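Only one protein chain is missing from this complex, and each of the others stays in its spot.
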Amino acid sequence: MLQLDDLSFAYGSVKAVNQVTLEVAEGSIHGLIGPNGAGKSTCIDLVSGRRRPTSGTVRYRGRHITDLSASRRRHLGIARSFQRISVYPTLTVADQLDLAARLVGEQDVDAIVAALDLGQCLSVTPAEIGYGEQRRVDIALALVGAPDLVLLDEPAAGLSREESIALADHLAALVRDRGMTVVLVEHHLEVVYRVCDRLTVLDHGAVIADGVPQEVRRDPQVVAAYLGRSAA
Amino acid sequence: MSAPTVADTLRRARRGARWEVAGWVVLALVGLGAPYVLTLYQLQLAQQAAIMGILALSIGWLLRQTGQLSFGHAAFYGIAGYGTAYVAEHASLPIGLTLLAGIGCGVVAALVVGLVTIRVPGIAFAMLTLAIGMLVWVAGGQLHSITRGADGLNVSLEGSLLGKDVVMYGNPVDAWPLVWGLLMASVAALWALSRTTWGRRLASIRDNEERVRFSGYATYWPRVVAFTVSGLVASLAGTVNLVTTSFISLETLYWSTGGLALIVAVIGGVRSVLGPPVGAALFIVLQNYLSGSGAHYQAVLGVVLIIVVLVAPGGLAEIAARARTAAVVRVRHRATEPAPPAPARDPLDAGAAPSTDTAGARRAAAR
Partner (left out) sequence: MSVQVLNGLAFGVLLLVLSSGLALIFGLRGVVNFAHGAVYMLAAYVAMSLSGRTSFWVALVVVPVVLAVAGLLVDRFGLRYLVGRSPLDMVLLTFGLTFVIADVVQSVWGTQAYTIDPPSVLAGSTDLGFATYPTYRLFVIAVGLLACAGLMTWLKFSRTGLFVRASSDDRVTAGAMGVDVDRVSATVVALGFGLAGLAGVLAGPYLTLSPAMGTQILIITFIVVVVGGLGSIGGPMVAALLIGLANSITAVHAPTLSAYVPYLLMLVVLLLRPQGIAGRRTAL
């Protein structure tokens, strides 16, 4: 459903993403993992249209979308959440969900509210709710309109281990239920192994492993990348 | 009780609007009676305040709805004025079309400026609008044959506007219904616009432009349109100013015209559409009072602005809203009614849209 071909992105002379080629299968939850600075978030940025690649292409359902604007991509069915929570600080939660829903023709925004348990904070602004709830608002903004492909950029960042696992299970059930495809960038490996069907491991911007979680887990290169970094 | 839905929550938040609309209809009608109460001189001042109020409203609404601080609105105000004067002099159009053409000049200018500047973020936008405003002023000085520079231009409009000879509008008593009506119409129109989906969409762009794009909405054109709408209101003020004074000079284009309007808008409070006109009225009163005693209204105004920014960033509108809430709490307390759980107020809507707690409290107070 999503294909990245030879995708590269450089910040000045630093190659954040280096000739990444990967394919995301329809209906899967595809994990994108790797040490800090491996280029995971930049990949999400390239797919969602936040950044333009220096070279390479992004194809979605066979169509080249490399140069489309972010808003066009959303209408094609590619939605994303943000690592640093990105909501509307002075609008009530109801307001922001309503505005987002109108854009993509979501008929049943209350189903998402219920699924993410946001019913209690509809009438207040993000400043008045907890961190975990703000996260869920951010995710809800990505899920309205049932996009075909959801890019989740560390949805569990800042949450405790238990909260992360709970959120991940919940999200996995939700997206499977609706037949969405997910690219998940996540730090907690436990979460990743739990919900992902397939994993791609990045290090220094390049793919070092790709496969089903059980294989990737034992890959010596992956182990080295993680251990080498944490030992340093 | 079923779980709260998005639609319910929105409906509840909007309920306060009825009171507001009623209040405005009353205010608009009462305002029309001003000529029967005020002296001619006072009415003259009121007229100045209303025109400045329209200009302040245009700047304040832009700031409120899009978060953009424009120091260059004097350009649209002035271009509309000069445009009207130019058309009146060089084309023999009916007066209505002449005025529309003049306003059109200002709107086109706003559109052009908006197209170029709208992508520039935050403070750089403020700097850019100031620079463009000054550019227009410089150009105005060089086009001496059209503008007559600092000496100014006496304009004689001809024709019949709304059943009166247009010359009659030089008299505040005759002009008042027009000026006041335009002010209230602008206030109402911008208020209504803010509450449409498009207006709320603008507010969401102000809050987080990037997220809006990732929600599937291209943010460039809406902001250009918002800037142009604001320019339209400023142009309206410029043309009305010309109609009522039959005079325009280069000072109209100078940055301080827009700067003053911005200051009074902030002092009045941009979070409410009524804030800027109230600020303008206060300014005119202050200026009149202080210039009588030989003191310095500019310095006083500057100091008031500094104090407002430091102490009450929502301006008079916020102070009024706080006072109202405090009074309501006291009344409610006296009625010993069990206080309903008060949802916190939306900080940006304090004045314009009384949120559920003040509206609920007002109902409580009415019992």
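In order of appearance the chains are A and B, and numbering begins at 1 in each one.
By definition in this document, contacts are C-beta pairs under 8 Å (C-beta built on N, C-alpha and C of every residue); 3 or more make two chains touch, one makes a residue touch a chain.
Everything quoted here is computed from the prediction, not taken from an experiment.
*Asks:* Using the whole complex, pick out the displayed chains that touch the missing one.
*Replies:* Result for the missing chain's touching partners among shown chains: B.
*Asks:* For the full complex, which residue in B:Met168, B:Val225 or B:Leu305 touches the chain that was left out?
*Replies:* The single option touching the absent chain is B:Leu305.
*Asks:* Where the complex has a chain not shown, which of B:Ala34, B:Ile51, B:Ile132 or B:Leu183 is the residue touching it?
*Replies:* Final answer for the missing-chain contact: B:Ile132.
*Asks:* Which one touches the absent chain: B:Ala74, B:Ala109 or B:Val266?
*Replies:* Going through B:Ala74, B:Ala109 or B:Val266 one by one, B:Val266 is the residue touching the chain not shown.
*Asks:* Determine and list the subunit B residues touching the chain excluded from the picture.
*Replies:* Interface residues of subunit B facing the absent chain: 63, 67, 69, 116, 119-124, 126-128, 130-132, 134-135, 138-139, 142, 255, 259, 262-263, 266, 296, 298-299, 301-306, 309-310, 313.
Going forward, only the chains that are shown with their structure count from here on.
*Asks:* Taking each chain's centre as its mean C-alpha position, how far apart are subunit A and subunit B in Å?
*Replies:* 42
*Asks:* In their complex, what parts of subunit B are in touch with subunit A?
*Replies:* Listed in rising order, the residues are 3-7, 9-10, 12-13, 197, 200-201, 203-204, 207-208, 210-211, 213-219, 343-344, 346-348, 356.
*Asks:* Mind pulling up the subunit A residues that touch subunit B in the complex?
*Replies:* 48-50, 69-71, 74-75, 79-80, 82, 86-92, 94-104, 109-110, 113-114, 119-120, 122-125, 128, 141-142, 145
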